[in-house]
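Removed: one protein chain of the complex. Kept in place: all other protein chains.
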Amino acid sequence: MVVYLVRRLAYGVLTVFGVMLLLFVLFFGVTNPDDIARKAVGERAMPEVYVQWKKNHGYDRPMFLNTEHGVFDGRRYSDTLLFEHFRRLLSFDFGRSDNGDEPIARRLREGAGPSLSLTLPLFVLGLVLGIGIALLAAFFRETYIDRAVLLVCVVTMSVAGLLFIIGGQFLVGLLLKWFPVSGFDPNATVIARFLALPVLIGLVMGFGPDVRLYRTVFLEEMNRDYVRTARAKGAGDARVMLAHVLRNALIPILTNVVMAIPFLFTGALLLESFFGIPGLGSLTVDALNGNDFAMLRTMVYLGALAFIAGQILTDVSYALADPRVRLS
Amino acid sequence: MSAPLLEIDRLAVSFRAERGRVHVVDRVQLALAAGETLALVGESGCGKSITALAIMRLVPRPGLIEAESRICFAGRDLLSLPVAEMRNVRGGKIGMIFQEPMTSLNPVTRVGAQVEEAIRLHAKVPAGEARRRTVELFQTVGIPDSGIRVDAYPHQLSGGLKQRVMIAMAMAMQPRLLICDEPTTALDATIRAQILELIRNMATTTGAAVLLITHDFGVVNAVADRVAVMYAGQIVEEGAREELLSRPRHPYTQGLLRSIPRPEARGNRLEEIKGVVPRPGQWPQACRFHPRCPHAFDRCRSETPARTVVSPTQAAWCHLVDEEARA
Partner (left out) sequence: MHWLSNITVVLLVLGSVWVARSAARSRFWRESAIELWRRRRLAILVVGVFVLIALLDAISWIGGGEGVAAYQPRTIVDRIFQPDTFREASYSAPLAKVAFYGGQPLDHPGAHLLGTDILGRDVVYRALKGVRVALLIGVFTSLIVIPLALLFGVTAGYFGRRLDDGVFFVMTLLASVPSLLLLIALITVLGKGTLQVCFALGVTSWVGFCRLARGETLKLREADYVSAARALGVSDFRIMMRHILPNLAHLVIITFALTFTGLVLTETILSYLGIGIDGSWGQMIDQARNELSRTPVIWWNITAAAVLLFVLVLAVNTIADAMRDIADPRTRRETQ
């Protein structure tokens, strides 16, 4: 078990380094500092402005190895884009954004709160609702309840997420006037009013795939022999479903759930940007529209980091939840 | 003879299929006295497991027990019991053991807790008491180090030990009937005898009747008082063990017995029953065995055979036996 954990962790670290390298290739190889600088200062800017901008943002270093500063000064060797890229990502010192010149760290701190206030309720409600409805559908399998749930799943999965947002805003916000159409206010008393609509729409968007997956898992478990044993010793429907089926099904469901945790920070990109919630998703969209490569790089890195951490967490919790794995 | 403990009459179970319903058990008639061990024998697919599950009302969906079926247990009609009372019967009055001990235990729960659950579902006892009784039960079914083994997970036990746990679970409430569905099929040959011995001992000490489902005449010979032979969803012959094994009357039973290797017949070719077991939904008309029967005559193809009593303890559903009895 310990050996497994160490190995898993080591592989995680290796993957993080892989992601860093991938980012370097993408942002310094496929596109390069010259392009970035030209986009930032504009095509017609004076050459001095262009050079100055590159200097300010640290884009003026050589690519791999710095040989300009003399062979004997060891530190200078590493004064390159590659080393700087790795150093920054590893030390979480993300520097300044390419436009606006703000420290990226501050914007991340400011964005984390609003993001979480949207995605946390979305995550918890989605999980409870998803499991509940899937359990119901699985229990009443092949009845009209099950069929209705499946139909709703297929239909909602076939609608573009963008449409849900636009349609939801139109119906609930504009026509019924239940909630404000967009905006954000961190004040505790009114925050719910701003969040209700995006959370509602987010729930509908996530409904289909989750419920279908959970239902399949439940049905698979319900066909197992131990369920028959439980019934044969006199356990009732509720006990069979909750104490036996749910407990076993939670293991595969866990995988799906923990994998979703990184999306607490990035997943609601569309919702945030559309409803004007100043979270990390909005930051990403703004960076995209403003050609802010430093910001994008940081977001992709953090997203991947969260995802890798989530995967490790999944594997560990998987091992802990299943005695067959835990005790081997 | 007093009223039997279990009396099954006209039991029919059908499954929904592409075209209409397909019967897998058809008008089965069986009786089991208190304390008696009845072996239900037949090839796979003849409906014996479904018959057992029907007694527990655990026929898997989309199977359906037909309305005219009657299953009387200790004077009560199980099929018309309210669901809550049926739950009391399951595990409380009737215990059941399954074929696959590997998969029949919940993999993520400790085996002791699974037996405790069986106790606490039927008796209002505190947790400590349930656990004490579980450890005791484990000792009774011959699990070594029972105090430690109660905290094991199923994957940590061997197949034989798992089956012992299943027996402990089924016998936890000292049921009056124990249904064993192929209890030794999935086990190693060396452990089979031990498990059968255990089942017989448990039944004798608690006075429980046993309905043993098997396709193995070795098992039948070891434990059964009486035997019922099933073919294509119906009982074709029943009788006391010795009588039926030594003087089988139905051609199917005769064929089954002839296809067992015997020491005195060494060197001879094993006989087999010609043809294959028909699948549910493709059962022949009239006597279902007639296409494979070496003695079939006109009547077998046109008329469903009725129960023919051949001795006070033996009966067969066969026209040939019927004609012989009349002659």
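The first chain written gets the first letter, and so on, giving A and B; residue counts start at 1 in each chain.
One rule holds for everything that comes next: a contact is a pair of C-beta atoms (placed from the backbone, for glycine too) under 8 Å apart; a residue touches a chain by one contact, two chains touch by 3 or more.
Please read these numbers as outputs of a predicted model, since none were measured by experiment.
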{"item": "Chain not shown: contacting residue from A:V257, A:L270 or A:A319", "value": "A:L270"}
{"item": "Residue in contact with the excluded chain [from A:V199, A:V227 or A:L296]", "value": "A:L296"}
{"item": "Touching the absent chain when the full complex is considered, from A:L9, A:L90, A:V124 or A:I166", "value": "A:I166"}
{"item": "Touch residues of chain A, complete complex, unshown partner", "value": "11, 14-15, 18-19, 22-23, 26-27, 30-31, 141-142, 154-155, 157-163, 166, 169-170, 174, 181, 216, 219, 262-263, 266-267, 269-270, 274, 284-285, 288-289, 291, 293, 296-297, 299-300, 303-304, 307-308, 311"}
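The definition used in the following text is that only the chains that are shown with their structure count from here on.
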{"item": "Interchain centroid distance [CA atoms averaged], chain A/chain B, Å", "value": "54"}
{"item": "Footprint of chain A on chain B - complex, ascending", "value": "56, 58, 60-62, 83-84, 87-92, 95-96, 98, 100, 103-109, 117-118, 121-122, 153, 155-156, 166, 169-170, 172"}
{"item": "Complex contact set, residues of chain A against chain B", "value": "141-142, 224-226, 228-236, 239, 243-244, 247-248, 251, 321-324, 327"}
